[in-house]
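Pasting in a structure now, in structure tokens, and then I'll have a few things to ask.
Of the protein chains in this complex, all but one are displayed in their positions.
Labels for the chains are A, B, C, D, E, F and G, by order of writing; each one numbers its residues from 1.
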Amino acid sequence: MSPERLHSLLNDLAQGRKTVAETMAQLQRFPVDPVEQAGTIVARLDTQRSLRHGFPEVILAEGKRFDHLQAVVERALSHDADLLITRLSRKRMARLQALFPLLQVAGGSRCLYRQMQAEAGAGLVGVLCAGTSDIAVAEEAAWTARLLGARVVCCYDAGVAGLHRLLAASDLLREAKVLVVVAGMEGALPSVVGGLVDKPVLAVPTSVGYGASWQGLSALLGMLNSCAANVTVVNIDNGFGAGYVAGLINRGAAGV
Amino acid sequence: MSPERLHSLLNDLAQGRKTVAETMAQLQRFPVDPVEQAGTIVARLDTQRSLRHGFPEVILAEGKRFDHLQAVVERALSHDADLLITRLSRKRMARLQALFPLLQVAGGSRCLYRQMQAEAGAGLVGVLCAGTSDIAVAEEAAWTARLLGARVVCCYDAGVAGLHRLLAASDLLREAKVLVVVAGMEGALPSVVGGLVDKPVLAVPTSVGYGASWQGLSALLGMLNSCAANVTVVNIDNGFGAGYVAGLINRGAAGV
Amino acid sequence: MSPERLHSLLNDLAQGRKTVAETMAQLQRFPVDPVEQAGTIVARLDTQRSLRHGFPEVILAEGKRFDHLQAVVERALSHDADLLITRLSRKRMARLQALFPLLQVAGGSRCLYRQMQAEAGAGLVGVLCAGTSDIAVAEEAAWTARLLGARVVCCYDAGVAGLHRLLAASDLLREAKVLVVVAGMEGALPSVVGGLVDKPVLAVPTSVGYGASWQGLSALLGMLNSCAANVTVVNIDNGFGAGYVAGLINRGAAGV
Amino acid sequence: MSPERLHSLLNDLAQGRKTVAETMAQLQRFPVDPVEQAGTIVARLDTQRSLRHGFPEVILAEGKRFDHLQAVVERALSHDADLLITRLSRKRMARLQALFPLLQVAGGSRCLYRQMQAEAGAGLVGVLCAGTSDIAVAEEAAWTARLLGARVVCCYDAGVAGLHRLLAASDLLREAKVLVVVAGMEGALPSVVGGLVDKPVLAVPTSVGYGASWQGLSALLGMLNSCAANVTVVNIDNGFGAGYVAGLINRGAAGV
Amino acid sequence: MSPERLHSLLNDLAQGRKTVAETMAQLQRFPVDPVEQAGTIVARLDTQRSLRHGFPEVILAEGKRFDHLQAVVERALSHDADLLITRLSRKRMARLQALFPLLQVAGGSRCLYRQMQAEAGAGLVGVLCAGTSDIAVAEEAAWTARLLGARVVCCYDAGVAGLHRLLAASDLLREAKVLVVVAGMEGALPSVVGGLVDKPVLAVPTSVGYGASWQGLSALLGMLNSCAANVTVVNIDNGFGAGYVAGLINRGAAGV
Amino acid sequence: MSPERLHSLLNDLAQGRKTVAETMAQLQRFPVDPVEQAGTIVARLDTQRSLRHGFPEVILAEGKRFDHLQAVVERALSHDADLLITRLSRKRMARLQALFPLLQVAGGSRCLYRQMQAEAGAGLVGVLCAGTSDIAVAEEAAWTARLLGARVVCCYDAGVAGLHRLLAASDLLREAKVLVVVAGMEGALPSVVGGLVDKPVLAVPTSVGYGASWQGLSALLGMLNSCAANVTVVNIDNGFGAGYVAGLINRGAAGV
Amino acid sequence: MSPERLHSLLNDLAQGRKTVAETMAQLQRFPVDPVEQAGTIVARLDTQRSLRHGFPEVILAEGKRFDHLQAVVERALSHDADLLITRLSRKRMARLQALFPLLQVAGGSRCLYRQMQAEAGAGLVGVLCAGTSDIAVAEEAAWTARLLGARVVCCYDAGVAGLHRLLAASDLLREAKVLVVVAGMEGALPSVVGGLVDKPVLAVPTSVGYGASWQGLSALLGMLNSCAANVTVVNIDNGFGAGYVAGLINRGAAGV
Partner (left out) sequence: MSPERLHSLLNDLAQGRKTVAETMAQLQRFPVDPVEQAGTIVARLDTQRSLRHGFPEVILAEGKRFDHLQAVVERALSHDADLLITRLSRKRMARLQALFPLLQVAGGSRCLYRQMQAEAGAGLVGVLCAGTSDIAVAEEAAWTARLLGARVVCCYDAGVAGLHRLLAASDLLREAKVLVVVAGMEGALPSVVGGLVDKPVLAVPTSVGYGASWQGLSALLGMLNSCAANVTVVNIDNGFGAGYVAGLINRGAAGV
């Protein structure tokens, strides 16, 4: 809850407009919408953040039982806010689309989304990835940033073992407010990009690779130890997180 | 074997009521009930503990061949004691229920149980979990504590990235004798809860998460390194262990 | 801050006994005492918890610069509450004692403490350790529990490679409300003790060992994977944490 | 090749009974029988060791393509020696038995074997395991030792969380020449057994467990760090290796 | 090298103002200033970036031989640009200050710096840390951001085990353009802060902790797996990196 | 891009044969052939390297969506150059062969290839492997080296637990320009081979093994720590990498 | 306590020769000799095992405070039994020798010992090590085996990168009842030796190495994954453990 809201609540109480009981009730209920199933509260939607302009409600599908997922999606759709569902298997994606035709496929990612007002994006977020196998994660980042209001341009398969391929992205590198760089294997691309630009680089390690890549550990460590000072890192395969922060930085820089 | 029992056995021997051979036989046979299959002893039930009031016989299903599991369950049901079978796949759960109709499903957990006398629970154990995906583990803890005689109240999806959701549990935090807190990903919830209360907090890391959560390592380390002094930890996904110790602490504190 | 306190603050505000500004000030200042040094706030003492009967203020010395440590200790001593300083090197212990003669050495641990009223302990906490090298950690647990009001009995060098040595502790195992079991190397002692009793066992892995003990990893994993259901675990060498929770459980069970 | 054989080869050469070319040919061909498939040598059987009395030819099935496995088994059966095939899936076991009716199932293990002369075993090897889920590995050890000529007695489900269950094995502990102790989870059983006897204890960690057992790492580290001096360790789930060394030690001690 | 510069070089060449040889020389020499010692080039300063307004030349002292370090510092001071030297031991700090009196101590960090024009900072960067032992890393972040032109406000010892301490930072949380959050042990503070604000949170894990904190691994994993979407992470103890990116984001958002 | 080519481009520009715009276009387009699918560039073929004599275009199939894989293969076949597709499942191999009949199966590896001019190989590369289960990786190395123009001889199932089996390879060890040695489990074979020869040994750890082999970690560490000075290592199961470097060394040594 | 002893105790009780109280006292005191210091029992010597012929009392010095160590050594010397003190620093070794002149230096190991009756050893234990840096560990194994009555022959610096060096040990390999093989780095020597002999090989990984040897992890994994079936493993640098088990096997095989 925002400090302003807290101040207003306390004011109402101080001036007798609210009782103590009413105030405590508000403190407990307002920003959370509990979803019940078979007598158990299985989720509590954070209505506060998602109801503000441009912040989507986000549901991580992976690890949830389908009946729980379905109940949460249904409730989220009942709010008039943007929605993003990440990490869906093909099968679950099809089942959800059949149940909720409002949901749209987010490009080559494993996400579904609902956008209330599709405005043209502002600012510019660049999304690069090193190899063909990294595209799904890169798309997750791109679509998340779009839902936060960013204009997004992508450049895929631009890995370090053929640096001339990066030239295709030189305009993008120059104009973007912030860059998302996705790579598996040794995860060297963010270091190289970070050395070429003077803006924040959000590095996303992927689990792409084999053997001693240890499901993304190699790329993760490479990025954390980047010798470029402008690189920060998110979890392995966490395109959503990088896209979200890129959207926030882009907002600040674009003055949206 | 309890010291009292040992003393009594030695007394009988000392006073000639038992021979040496009889005493040694008792020492070897009493508290163990061997289960044989195809000429091999595949399990030895600990009859001593389960026959006392309120301590269930517990069978970990995971990793056992089904024929072994079935033989052990059948024998355990022949004792007049509570029974808990944990970590069942859906398929195994159905097969066991078909074979042994006495077994009941333990809520949203992956367990079956048989309770001889369903009394109202005493004391109060609170079970919290951080996300929807943690519910199965939380339910395992809740039902285990119930089988040890506790009254149990649950509060799910109360993770730290929306602390106001914890307010829903403020009564529970105040009244419980002991809290079980279940969380995956970064596993921060037990630290936050531990900072709010002055009672034992039993933290259960779950394998929920992806990438660098390494199947629960992240949550486990987070909980072991908690800066709250009242937090102790059990194995990843070990709802049973936390529920068991919560039941023991609740007994002591509730004077049961 | 406790719910009662929150309720009372809101009541005062509702009935005009406090202004909004006063209430916000109280919410911000009361339970925290900031320690400043050279213009920087280097610590914020949690005065709320330590001022209640029997909860010591605890200062982890390890990792702090000595000037910071000294400033924090000095401030903490200015409160009329119990105090425990853990993980002191020999040298730091001597320097602090010279500066603050009120501080006493806590047995064979690496701690100093100040106890306002040394009452006889209540209930009973048992502290066992596996080997001679584990004694410092065990003593840290024992003295922490004493500061929380427990009577404590210790039994050292009772490792599993000579189980008959455990017999020396049979009375303790029977009578204690809760047991702290400290072990390095393979960390098997808590499993064995856990199988002998029906009460909570708090397991403390130590960094004692060599080679593939990996500074306590071996003992930690052994305890987390204990086949005894009544075992929970704290961080490596964290005698303080185990003693603290043992003190809490003992309070509940002893009805203190 | 044994030194005696080398000496004899050199003697023949020195005395003109063999040419240099013949000697080099013998050095290259004798103890190895290459198995070819589709123009590629896919295996080289170590005929020397398996042809001596009592040493079985051993084939690790896991990881081999089935056509390679079949070719190797067929060739191995053509030698008049004992044979052991380990780590077979149920399906592969059935396929091999259909192809080669001479092969017999080795109890509850995942092995097939062929024994030329089934003599009564000599000496005594004891095989213990901690839980029901460890039985398959324990049986692999037991049958391997039998193929090396040992008499073997087994005692299963004797874990440390109920030490009285070990009493069932007291005769075995006293009489065996060497003990194989199999355990998963915390892997504490070898330490306890090692503390009770003065003979070699071969510890086999298993991948039984969950969460922070990390597929046997927990048990492995526990055993490597055993505080009992008479414990040595083999790879996770390597019942074969423990049974093999137990057979060797038993031979030495039984004077076979 | 910037695209503008490349374009200009090519233009000169195209119009005959430069020869091919001259162009290649420029491509090779301009943005790099090699530092030689005893006939070996031991460093190549990146003059291009540091000569622009506000980007300091940064020298990581750790791991360098002192004679190499001295040579590099001397050369860097010869450029008219800001300079930051990080990760100095106390001893090296004193030696460098004696040699180069222009260098100033950067608060409680382990850094020295030289700032050409000390302007009042713009925007606002908030730096929080969880415990007293994290201060050195937090100060490194704060001073780095200052060298990039940011106004910086710090709030230390605000860990999650006493959330009311965070209230002291409520103004800062509201007003900052970006937050740097430094924590060791379980590293939960960034998740909690991330859940309270809608701006980028740069999380810095520290090596503060003991036992299973594994020199910062625990905090690092906790932060990477944060359930708050607005958290990105830098290397363990890398206050410099977080301060650098915070400075970049602050520039963008403050319109500097 | 090669320096010669860069020089020539700059020369053209300097002498007015090319405009600045044309030069920049060439710098961006020449050595890369973008593959588009559904409006997204999913791959950028490195045409420069593959068009030179004898360097195949290599496509790692693992991790790619099949539609992406198919598009890339189709484009690659349109160039008149050798092609190698690695890490195909049986199913994908069949699908690709049905679509592109020009592709041939590369022996016992999991690869397909197309070779424009099948010349007799030059020089000599030796490929050894330790066990039957390592053959697929060894074949990948062998066929890669062949595509780089090498004559290749293989010797399989020559592990260290029967050193006399290595004798079969004595000619190969003596005559090869470079050796590829493939092994799983403890990965000791490269050390032994490295001690016998004075030429480069390229060690390939495989994921063959079980338990504490941790999917090839054991073999990888063994090879990295080899006490033989002439051993270098590639990633786990990376037969392609070893074959590629062997091909390069063989070219140099054979004067091709 | 041995079964015979238990039987005799119970017999005495049954026939009235002992009271229950006397029996329980015996059960508690006999085989353990507690060492007290400053009011705390710091160690419990296992008198039972060490008082039998030929089993030394063993004290691990590492990790113990010197005053504790001194007290334990003093008490151990008061028993008429062999004594071995392992893992002494040079400084502690000198201090102990000054205090207890009866103690002798055990060759090139870091041990002191006292042997009551120096008999000529029986049987034969072979101790090999791979490199010069492994000698201290190898000597610990050799002297431990000697204290258990074995004749011991050593062969050092016989690593796999020069297999012809193993020839020096061919007699030893043939005649020993059991082999201890010590190696660091890749730890391949036990596999090679294991492939040459048909007797138990006890492998000791050492922490010798650098980089990715991770203080012995590399050698440990190599030995656990040995493809030779007759290899078992002890903890890193645990020469004592290997020497102890070698002594036990040698006793059995030599019929001592």
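Going forward, a contact is a pair of C-beta atoms (placed from the backbone, for glycine too) under 8 Å apart; a residue touches a chain by one contact, two chains touch by 3 or more.
These figures come from a predicted structure and were not determined experimentally.
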| item | value |
| --- | --- |
| Omitted chain's touching partners, listed by label | A, D, E, F, G |
| Touch criterion as defined above, residue of F:V58, F:V125, F:C155 or F:V208 at the omitted chain | F:V58 |
| Touching residue (missing chain; options A:G107, A:G131, A:G149 or A:P200) | A:G131 |
| Omitted-chain contact residue, chosen from A:L84, A:A212, A:I236 or A:I249 | A:A212 |
| Interface with the unshown chain - residue positions in subunit E | 1, 27-28, 31-32, 34, 38, 40-44, 46, 62-64, 68, 72, 87, 205, 207, 216-217, 220, 235-238 |
| Interface residues of subunit G (partner: the chain not displayed) | 107-108, 132-133, 135, 154-158, 162, 164-165, 167-168, 170, 184, 208-213 |
| Subunit F residues that touch the omitted chain in the full complex | 2-3, 49, 52, 55, 58, 170, 174, 177-178, 198-200, 202, 220, 224-225, 229-236, 240-242, 244-245, 248-249, 252-253, 255 |
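Convention: only the chains that are shown with their structure count from here on.
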| item | value |
| --- | --- |
| Contact-pair overlap exceeding half with B-C, pair selected from C-D, D-G or D-F | D-G |
| Euclidean distance of C-alpha centroids - subunit C vs subunit G, Å | 37 |
| Numbers and ranges of subunit A residues touching at least 2 other chains | 49, 170, 220, 235-236 |
